[in-house]
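In what follows, a single structure is set out as structure tokens and then discussed.
Note that one protein chain is taken out, while the other chains of the complex remain in position.
Should a chain be cited, it is by its letter among A, B and C, assigned in written order, with residues numbered from 1 in that chain.
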Amino acid sequence: MKSLNFAVIGGGFMGKAHSIALASFAMYAWPAPAMLNRELIVEANDQLAEESQVRFGYNRKSTSWMEAVEDPTIDVIDVLLPNSMHYDVVLAAVAAGKHVICEKPLALDSITARAMADAAEKAGVVNQVGFNWRLTPAVQLAKKLISEGAIGEIREFRGKWLGEFFNDPSVPLVWRFKKDQAGSGALGDIGSHVIDFAHFLVGDIEEVLAIQHTYVDKRPLLSGSGMGDVDVDDSTSFMLKFNSGATGYIDASWSAPGHKSDAGFEIRGSEGAISFTWERMSELQYYSGKDSSDRQGFRTILVGPPHPYGDLFWPVPGYQISYSDTKVIQLFDFAQAVTGQIARPQTTFRDGLKSTLVEEAVIASAKSNTWTSVESADAKRGK
Amino acid sequence: MKSLNFAVIGGGFMGKAHSIALASFAMYAWPAPAMLNRELIVEANDQLAEESQVRFGYNRKSTSWMEAVEDPTIDVIDVLLPNSMHYDVVLAAVAAGKHVICEKPLALDSITARAMADAAEKAGVVNQVGFNWRLTPAVQLAKKLISEGAIGEIREFRGKWLGEFFNDPSVPLVWRFKKDQAGSGALGDIGSHVIDFAHFLVGDIEEVLAIQHTYVDKRPLLSGSGMGDVDVDDSTSFMLKFNSGATGYIDASWSAPGHKSDAGFEIRGSEGAISFTWERMSELQYYSGKDSSDRQGFRTILVGPPHPYGDLFWPVPGYQISYSDTKVIQLFDFAQAVTGQIARPQTTFRDGLKSTLVEEAVIASAKSNTWTSVESADAKRGK
Amino acid sequence: MKSLNFAVIGGGFMGKAHSIALASFAMYAWPAPAMLNRELIVEANDQLAEESQVRFGYNRKSTSWMEAVEDPTIDVIDVLLPNSMHYDVVLAAVAAGKHVICEKPLALDSITARAMADAAEKAGVVNQVGFNWRLTPAVQLAKKLISEGAIGEIREFRGKWLGEFFNDPSVPLVWRFKKDQAGSGALGDIGSHVIDFAHFLVGDIEEVLAIQHTYVDKRPLLSGSGMGDVDVDDSTSFMLKFNSGATGYIDASWSAPGHKSDAGFEIRGSEGAISFTWERMSELQYYSGKDSSDRQGFRTILVGPPHPYGDLFWPVPGYQISYSDTKVIQLFDFAQAVTGQIARPQTTFRDGLKSTLVEEAVIASAKSNTWTSVESADAKRGK
Partner (left out) sequence: MKSLNFAVIGGGFMGKAHSIALASFAMYAWPAPAMLNRELIVEANDQLAEESQVRFGYNRKSTSWMEAVEDPTIDVIDVLLPNSMHYDVVLAAVAAGKHVICEKPLALDSITARAMADAAEKAGVVNQVGFNWRLTPAVQLAKKLISEGAIGEIREFRGKWLGEFFNDPSVPLVWRFKKDQAGSGALGDIGSHVIDFAHFLVGDIEEVLAIQHTYVDKRPLLSGSGMGDVDVDDSTSFMLKFNSGATGYIDASWSAPGHKSDAGFEIRGSEGAISFTWERMSELQYYSGKDSSDRQGFRTILVGPPHPYGDLFWPVPGYQISYSDTKVIQLFDFAQAVTGQIARPQTTFRDGLKSTLVEEAVIASAKSNTWTSVESADAKRGK
């Protein structure tokens, strides 16, 4: 059986999620497309590296991502660093011929994102951006239903990612609230997943028109005294027009009381509708206009073995899968690409670029208050 | 006990709803602010008038609305005619010193709507437009909670009226699909109720930016042969900015499969949220950020006697009220205004004008693809 | 058009509900099977009779039910009195050849209930007991689906009526808490509707085994000083065996915090399931095991025109019907029987007797702690 040695660059929340997914990968996906080894963990300093190695069960540890990139025994570089560091690591990894996974958002801007996508494609390495949310079985079922024509022609998309985790003004001024380190706020952090839902389920986006708000514009400095300015959005909402003629709306906020991880969508077709929210991640709502008139209604489908990727997990629908289980699916998709079972992962760097291009148009439109075109991910600006 | 003689102009769906509300009025509202008598029904021809008199239990019938307006025994003219006929009847009724109820949308355009509001106010008659949806107990509870500060400062409004009753392309080309008779399509027919929710719960709207679709652009002629053009919207969605600085989004469609009468809203404040849908009209969802951290969650409040207008109906929450029961509340509001218990109805002609002005801005913005200002309801155009 | 003169005996909550239904009857049911006239209201004293006549719009008033029974212009006696008075009025009405509607529970015990059913049947008058809850469109749709085999062979019934309206110990000792006036507590008051659901949707009940509780055993006397004993149940739950071999469970309580009017059921068949709660009265949940494996799920069906009796009300599903609207359906059923369009109402006195017989077996089983047979409604005791 093929085996892939992973170097995971960065710990924290994402390090936990990726490590759990790596450790449980073959337990779920069996027979596995490849065995995924937790070979090397890279952290910011010795103490963190030491702790992460023990906690997450890596064979080796390091404090130098360059060391990982240059290590000939490493097959895959998995980049979980803060957004502003993605570019350097990814470019080096690609140059070294490694397959690369990079967390989203891929880059701080589309110029670097495009460079990353171009480089990876030119090098011919498998490249994947961490849009795991679209990979959940319920969302994949939505795609399958749409592809089968179950809701007719797609007309309207309504997407959202609503949480309240940063509504509290006492949350300090971490890097996520600074544009130069994060690129944007709620838009890039969570809205990007909804943009990816839209790309996946409906298609390319042509134009956007946005409203952005910063509700908490000053936050306590991490140093412990004084306040600093927030220069990213707490809430971004925008209307959009797809190339197909369908239209949509996306609503992203990390300051929406009552919502916790309410990421989802409703898709309306000419003959039916589908809706989903992550807060009930094991469910898909599906309405068929073809049901007989006295028994039409949204169906609450509990996902399980009959559904896409559902056979990886538990034998009974509703047994529940977790956040990290969507990372298992992401790894499954990646491993299948590396072993040639599929042409490429569902979510490549180019998908990361596409999302970044939409985000840039969103920010521009919020400033100009006008419908703003989204640059194509396939051609450079001006061409 | 004071008594008011009603002349109801027009039958059909609305004639049914108003007649049921008039007949049950004092049975619910007791002691009643006034007894409401079904004195006169006016219909288009003798046969309809005869049938409506029997079915709906009126003392007299007529085929002339002018006769009703001139009849000195009539206290209230209740206008349920197609939109294009509202203006003439209302102006005559007001000139005759009658109190007037008029179904929404008040008029085909803001010029006539303003004239109607001005005339009624100048005449000093009680005037009410039929925005009954905001009068449901759950929506009134939403207003009460907001007024009490239960969700903090209002930040965002998300409203909708989604149905599928005209998704079927075999529905013939009735007047609702013609701009010259209906003014607009889904926007005025159902979106107007959502605009009224926004006015009621958040405040005045400053600017809008809209997308409109006509999904079924040809329909069978009523004559039975051939097809005719639809020139109104099946679906209208728009972003909006309130004077207060809050922002919003409204989504109205009569071609949204799966939705039946899904009219509602979510309002997000700095410390909580409220949501409602007519499909579960006896429920309000309320989230308080002030609940202790381990027991926060949206509450499903079943409305009943402890809630606004709830004591008119049944002793047990959840016993359910109906569409026509919101018309009972509308009549209660109206009768209280006539008898001087309140200054004016909650939904006057000026509220009808306000909604029309928003609708005109929406249509203009969908054409120009730009943010479009909403004219003030208080000053004439050009001033 | 045929016309029926109603004498309504008793006001209060039920007087309100019946009067509203009578007043709106032909407005909903058009063309009406008969015009139902509010001819005579009978109340306990002059003042109440006077007030009820005005409020509910009756042609005449009286303080003597005997007068109503003897009045040759009256066609229907509608008995809304406290349970202990049903017998005398019904027997007299039947003897006078009147058609009779009687609120549930029909009688304090099965001996009197049987006498009432026997007398009415012998006299050949149309007789109806007020089991309106089974007449709601969603419940009638459940019956239709079952009859069409949509859920296969019926295996299990789970029914409930859960409220909290008497959980408060400060509610005074009204007649509903005294066995000699009410017969039983939650069992007869609300559990009887669930027994009727079971009879309607599954069939005859053979045996029961019950648990009963009185949680608040003393309540303030109506006189205002001191406490008196409650001698009826606050909560009754029981398992049951149907003649068909299906089994079930019924859970009735007026002291169940959180539940308001949570009356409903789940019915499980070999190939599907159906569930309903009055708190969402316009919805039926339906699951078909025949749906393809990747799109199975409970459907939320919003009732409307395509469903039984749905065409009486509003053109759009989800427009909501109310408690009193189920009384409209009850009157429709009754009027169709009087005019010979159907053989008899769905809920005759014999159905009232059947429910009473189950209740008696329930009470006996709670005392003996054993499975207890339900006496047949068709044969006299001991035969």
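Just a few scattered comments:
Basically, a contact is a pair of C-beta atoms (placed from the backbone, for glycine too) under 8 Å apart; a residue touches a chain by one contact, two chains touch by 3 or more.
Because the structure is predicted, anything quoted here is derived from the model rather than measured.
Of the listed positions A:Ile20, A:Met66, A:Ile342 or A:Ala364, the one in contact with the omitted chain in the full complex is A:Ile20. Checked against the full complex, the one of C:Glu51, C:Glu67, C:Asp88 or C:Glu156 touching the unshown chain is C:Glu156.
Listed residues B:Ser3, B:Thr300, B:Gln341 or B:Ser368: the one in touch with the omitted chain is B:Thr300.
What chain C contributes to its contact with the hidden chain is residues 151, 155-156, 158, 164, 167, 209, 211, 213, 215, 235, 237, 239, 241, 247, 249, 251, 253, 255-259, 268-273, 287, 289, 298, 369-371.
As for the chain not pictured, it touches chain B at residues 141, 144-145, 150, 286, 291, 293-302, 306-307.
Annotation for chain A: contacts to the undisplayed chain at residues 1, 13, 16, 19-20, 23-24, 26-28, 30, 32, 35, 54-57, 163, 165, 260-262, 278-282, 302, 304, 313-325.
Going forward, only the chains that are shown with their structure count from here on.
No other pair of chains has as many C-beta pairs in contact as B-C. The angle needed to superpose chain A on chain B by their Cα atoms is 180 degrees, rounded to the nearest 5.
Chain centres here are Cα means. That of chain B falls 35 Å from that of chain C. If each chain is reduced to the centroid of its CA atoms, chain A and chain B end up 42 Å from each other.
A straight line joining the Cα centres of chain A and chain C is 55 Å long.
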